[in-house]
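Note that one protein chain is taken out, while the other chains of the complex remain in position.
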Amino acid sequence: MSDVVLRIADLNVTFTTDSGDVPAVRGIDLEVRRGRVVALVGESGSGKSVTSLSVLGLLPGTARVTGSVELADGDTLRDVVTTPEDQLVDLRGRVASMVFQEPMTALNPTMTLGDQVAEAVLNHERVPRAVARERAVELLRSVGIPEPERRAGQYPHELSGGQRQRVVIAIALACEPRLIVADEPTTALDVTVQAGILDLLRSLVAERETALLLVTHNMGVVADLADEVAVMSGGRIVEHGLVDQVLLEPAHAYTRALLDAVPEPPPASSTTASRRSSLSRPGSTGAEVSTGSTAGGDDAREVVLDLRGVSLDYRVQGRHVRAVERLDLTVRAGEMLGLVGESGSGKSTAGRACLGLLTPSEGEVLLLGTSVARARGRARRRLLADVGVVFQDPGGSLDPRRLVGESIAEPLAIHGRDGRRLTAAEKRARVRELLDAVRLPAGAERRYPHEFSGGQRQRIGLARALALRPRLLVADEPTSALDVSVQAEVLQVLRDLHAELGFGCLFISHDLGVVHELTDRVAVLRSGRLVESGATADVFSAPRELYTAELLASVPAPDPVAQRERREARLRLASGEDVAPAPGAAR
Amino acid sequence: MTTAIPAQSGAVEAGVAAPPPVRAARGGFGRFLIRRVLQSLVVILVVSVIVFALLHALPGGPARGVLGQQASPEQIAAFEAANGLDQPVVLQYLSFLGRSLTGDLGDSYLLNQSVSDAIALRLPKTLLLTGLSLVVAVLIAVPAGVYQAVRRNRAVDYWLSTLAIVAYSTPTFFLGMLLILLLSQTAGLFPAAAPQGTGIAEVLAQPAALVLPVLTGAVPIVATFSRYMRSATLDNLGEDYVRTARAKGTAYRRVVLRHVLRNSLTPVVAMLGYYLPVMFGGALVVEQLFNYPGMGLLFWSAAQSSDFPVLLGCVLVISVATVVGSLVADLVQALLDPRTRGGLR
Amino acid sequence: DEAAARTDVNYALPANATPNWIVPLGIAGKLATHNSAITRTLWEPLVAYDGSEGEMGRVASADLADEITFSDDSRTVTITLDDRTWSDGEPVTSADVKLWFDLVKGNTDVWASYSEGRMPDNVTEVATPDEKTVELTFDKVYNPEWLQASQLTLVVPLPSHAWAKSADDETPDPALAETEDGAKAIFEYLIAQGEDLGTYATNPLWQTINGPYSLTGFTDSGQVELTKNEKYDGDDAASIETVNLLPYTSTDAEVNAVRSGAVDYGYIPTTGLDAPEQYESLGFAVEPWAGWSITYLPYNFNHPELGPVYRQLYVRQALQHLVDQEQISDVIWKGAALPGYGPVPQNPESDFLSEEQKANPYPFDPEAAATLLADHGWTAGSDGVLECTSPGTGDDQCGEDVEKGQQLAITILAQSGSAETDNMFAEIKSTFDQAGVAVTIESAPLNTVLSSIAPCTADQADCDWQLPFFGTAGSWYFGGYPSGERVFGTGAASNFGSYSDDELDTLMHDSTESTDPSVMQAYSKYGAENLPVMWLPNPVYQVSVIKEGLEGTTQDPLASFHPQRWSWAG
Partner (left out) sequence: MTALRRFARNRLAVVGAVALAVLVLFVLVGPLVYPTEQVATDLGAANLPPGTDGHPLGTDALGYDNLGRLMIAGRVSLLVGVLAGALATVVGTLWGAVAGYVGGVVDAVMMRVVDAGIAIPAIFLLLVLSTIVRPTVGMMIVVLGLVSWLVPARLIRAEALSVRTRDYVVAARAMGATHRRTVLTHVIPNTVGTVVVNATFQVADAILLVAYISFLGMGVQPPTTDWGAMLNDGINYIYQGAWWLILPPGLAIVIVVCALNFVGDGLRDVVDVKGRTA
């Protein structure tokens, strides 16, 4: 037997839906060998997740599968498509495990994280429960969850998006499987943690010869980790080859387009020369112009969002835990403020507070000049009519029982437009427009959220946020699940709209490339505190805080060669931190 | 609206100035309990006022019912004077309240017993029988409902559904009759009467006689609970976490048992909270059919014969059971689903 | 055979009616028949008057009186006592009779069988010339039959040597009862003891008895065990050693017990009469137990609109013609109710019953009804309901106070909870409707019905009831003597419809206070013809099932059971 761990041959997956059959995967062949990392990239909705789900036989009941998916169990290859469920159980987790794309809903809400991780251990190993639990804590630690002992006793809803994603990764690593299928394992992670996870995966591959099927849209990650790349489009693999070859000399038109769309990574750090991608996006100049104007300080513009010394607490096991400490932020009309920071640093929490979903224990949130906390009833509604929201969890924030069209039209239904109710036809027209803007096919409005891919759902959420003409947009990781080409287009839509409407925007993201490209100013959060803020260009080119520099250095570049350099630079920086803290680091 | 923002998720309680960490925990729950107990007292008080008012709104008063159609006006007047019924309703209520607070529920008009004796005699028996039915029912219904959900839209599911519906739409009385006819009078397997005798021990000593009444009481509950269980399980089987659990290599059975079951118990827990007052109130039909005098019968005959003190006593017992049931259901749900713990504050 | 070997009988008590009183002094709410039946097996009355021997009359073997002699002027009665002893060996004496009078006289406010002007008010003197003789003097002349059947029967000689005290540790002293306070104290003491159900089988007070049975078991749930009184020295000795009185929570529970053989003497629902074989095959005889009662619907003669209509005899006659008692009894009640045409109970037959009542003056005859109404100016309106179109007092007119346009539309307020009753009124509604008398049936629990039909005058707000029914178990049970002054007498408490008729009043007065024995028959005739109420079939007390081999079970129409007469054949 060769080293083949996974062999997919002529795989076809078709979904039966109300609106007819949806072919998701159309005859793909793929092989993953021991110790190899195969990256599956491609357009959002091209069938990456479906392919990875089929590896573990986890497709929903509405899927029809033909072809074969063989997994190597010891020396035998077993076809997942034909193996009955009760035998698959033995393979899952032990031979192959999976990291799911949407970590927010992937965890059981009523079970502690420790138990959920320990369960994976207990499924395949005969160890005492206590041992399994210890192992769970170790796993949580290895994926970079702070205070793993305490976190093990917490429930999923008490974690940030990135933390949950790491728990899901911990589960996948639990039994040291021969193959890990990781579906966008780092989408919700900030770059530093992402770098850590990538290091972890790399060491697994290197030491245990674990095979990795990595689905991702982040070309930087591909460049950093992958040996081979398969590019998917429209359910087919259009190009497959070694990483250097595909990334540097793409053969297929689609691959080229994809790479073209990669946003320019920010400078790695002040000490590292940034290797600019030769293909800078044309739109980026526009962004820079506007950045320039903001930097000039146009304080006459109306303040649409004003956080004044806001502190936010959560209550965990009866104790108050501070998530955000005395945060000051302002967003002016027409301004885009990027909020970046480590996973779990309180970005989403701050975002929720802006919308009045959390009441600050200190300080005040002024939305369009009014305190959200004090606004009630009609006043509150009128206030929120001018605010668009994108939630971090694209799946969870869509009502599973409503058609996508209804969800997108919901703000219209709530607020009408210009103080008037819209007719059904008007709504339908607006929904079409929005779907088109976020590059979703017509007809999508008649399907349900679960029938979409992760990236598609995220775009649905974005479409909903833009349905009205907001004066303020609070977007929590609005593009994390998008492949670069779609992301580029969506960002362009955002930018155009922004130019047209002049809304203010709080843009929460861990993707520094996007932040760099899009925002005028940036604020950096760490452990709930604002550590640095200023014009994006300034902060990114000359970070005052070591933390910021570290963040920047962690951004992987989409060029394998360049990425190797960046990685080394980052490691240097990290070790340098121990020796001599950068001047001006206020801790 | 002056309440907290509802959309605040479960355990999140932002906006409260942070008290010392550890005391906050106990204080939070302790305060919740105190508040609930106070609310419960109000409920019980209100219920007693309503029932009292309704009783006195009934035309004619209790005398006719107690003394019968042959009673003379003098006797009726004497009866009313003796029982304080000639006083203003408010005074009557206050004196009832005063006595209840000292634990004296008064004497039955008809039973030649004090109300507390009458209740003390029947309550344990009723609790035993209905409690057994409930336990049996839950033991059958929960697995049955889960099984049906797992086998959704297969023949078994249809058959069990139909069975549950048939069982539910059969009047309990008829069901009991059928069981007696088949299992007792034709097959001779079990006695047709529930265990006779006063004490719990005596009742428990006759397990064969318990079978039919417990079964009769359990069948409708099985039907109810299994339907709710099926539905809730179906909801949860569609959740993403099920897929995650399966991906870990957890066998489907275990996924259902360890993950889905717990998350699907919400309606059953809510129903269980509701069954507590039912247990205290007794199951009239079973008691009537199986010659097992309990709370149901006590209440029913008191209602029929205008035995006000007994009626009020029973209602008090039932209201206490209601508020306790509702509290327990809330606590259990919070225990099962950490997201809802915000409600406990 | 098997039956011969048995020494016990299991008797089913009425459903959901557990015994709760045994003291032979009744108080409010404790008067249920099964209570007094149990009491009577422990303490014999002074005079027994019932139907336990097949017809209504005195049952001398079951009482303590020997001879009852009325004086010529009928003002006094001399009663000599049987030569009997209490279970503790003390003789039964005239003092024991006197104790009863003393106690009841001093406590008329609590003694439940009290009725003003009757016992003990009508007895002006109780003399005890010797140990075995009692002489009662009455305030006026009364009908001796009435006295015997309904007044003397109330008297229960009490063991003065044991009970004439007001506390456990006192020495009994019959003289104590002669003072008013003493009487009250003793009464109170006895009642208080009687309120302790748990001690019924053990309290020494209740061990001093003179009846054929003693009480040996009394559980909280109402199960009673009677054991043959070995010290009994009367003529009514028991044959069955142990009688178990079993309580049931419902008829269904009882029927199940019957079918499983746990009951020797029980009852079944009326539907059982449809197919008695099912019980006969189990070794039971099915026997309806007729009650000494009448069943009727009182007309509310003071109803603002319908009162004047009801006051017209021809209307009542017409309506009575529309009630098909025979069919209702046979088909709906399956024989578990017997037609009744007048104020005197018809089963068993008695000397009180007139030929006229027996013959039914107003048999089912819709045509006769139609004629009667048509002849008095009632014509059908557009909706088919009869309407008075010719008001006035002439012979062919509607009658006094009946207004033009008054519709013959009646709301019957019927007792709910019985299929037979429901069906009976569905049937009545159907025949009435066809005859142009619109009927609306409302139903409510017995209590509600009774509470909402107090005698009233037209100007009272709650005088809006028209024709109520409360007779699923018989509307009115009589004592031994079926005189109706409490039901039909002008102004009587239970005369709900305020019926008032001078002639009937006279007849009823005479039935108690004249010595003419034929007066009851005249009353029976007049009541049957004048229709103070609407007569309906009288439901039986219960449909009994009696185990084959159990003898001596003649069913007393007074609904009392006499277990001492029972025996197993063989």
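A, B and C label the chains in the order they appear, each numbered from 1.
Keep this in mind: a residue touches a chain if its C-beta (ideal position, glycine included) is under 8 Å from a C-beta of that chain, and two chains touch if they have at least 3 such contacts.
Predicted model only: the values in this text are computed from it and were never measured.
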- Task: For the chain that's been dropped from view, list the shown partners it touches.
- Result: A, B, C
- Residue among C:106, C:211, C:269 or C:377 touching the omitted chain: C:269
- Message: If I consider the whole complex, including the chain that's not displayed, which of A:355, A:512 or A:569 touches that chain?
- Response: A:355
- Among A:34, A:157, A:202 or A:236, which one is in touch with the chain left out? A:157
- Sole residue of C:127, C:175, C:331 or C:569 that reaches the chain not shown, by the stated touch rule: C:331
- Note on the structure: Per the touch rule stated above, chain B touches the missing chain via residues 1-7, 9-10, 35, 39-40, 42-44, 46-47, 50-51, 54-55, 57-59, 150, 152-153, 158, 161-162, 165-166, 168-171, 173-174, 177, 181, 224, 227-228, 230-232, 234-235, 237-238, 242-243, 252, 266-267, 269-271, 273-274, 277, 281, 284, 299-300, 303, 311, 314-315, 318-319, 321-323, 326, 329, 333, 337, 339-340, 342-343
- Message: Tell me which stretches of chain A touch the chain missing from the display.
- Response: 18-19, 60-62, 85, 104, 157, 352, 355-357, 380-385, 387, 389, 391, 393, 396-402, 410-411, 413-415, 446, 448, 450, 464
- Query: Of the residues in chain C, which ones touch the absent chain?
  - Reply: 255, 269, 271-272, 274-275, 278, 324, 327-328, 331-332, 416-417, 419, 422-423, 425-427, 429-431, 433-434, 440-445, 448, 452
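What we mean here is this: only the chains that are shown with their structure count from here on.
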- CA centre of chain A versus CA centre of chain C: separation in Å? 88
- Message: Suppose each chain is reduced to the average of its Cα coordinates; what separation in Å results between chain A and chain B?
- Response: 48
- Query: Residues of chain A touching chain B in their complex?
  - Reply: 56, 58, 85-86, 89-94, 97-98, 100, 102, 105-111, 116, 119-120, 123-124, 155, 157-158, 168, 171-172, 174-175, 312-320, 322, 353, 356-361, 373, 376-377, 395, 400
- Given the complex, residues on chain C that touch chain B span 16, 18, 20-21, 28-31, 109-110, 112, 114-116, 194-195, 197, 219-223, 247-250, 252-254, 256-257, 259-260, 262, 445-448, 450-452, 454, 462, 470, 475-477, 486, 493-494
- What part of chain B is in contact with chain C in the complex they form? 58-61, 64-75, 78-79, 109-113, 121, 173, 177, 180, 184-185, 191-193, 196-198, 287-293, 297, 301, 304-306
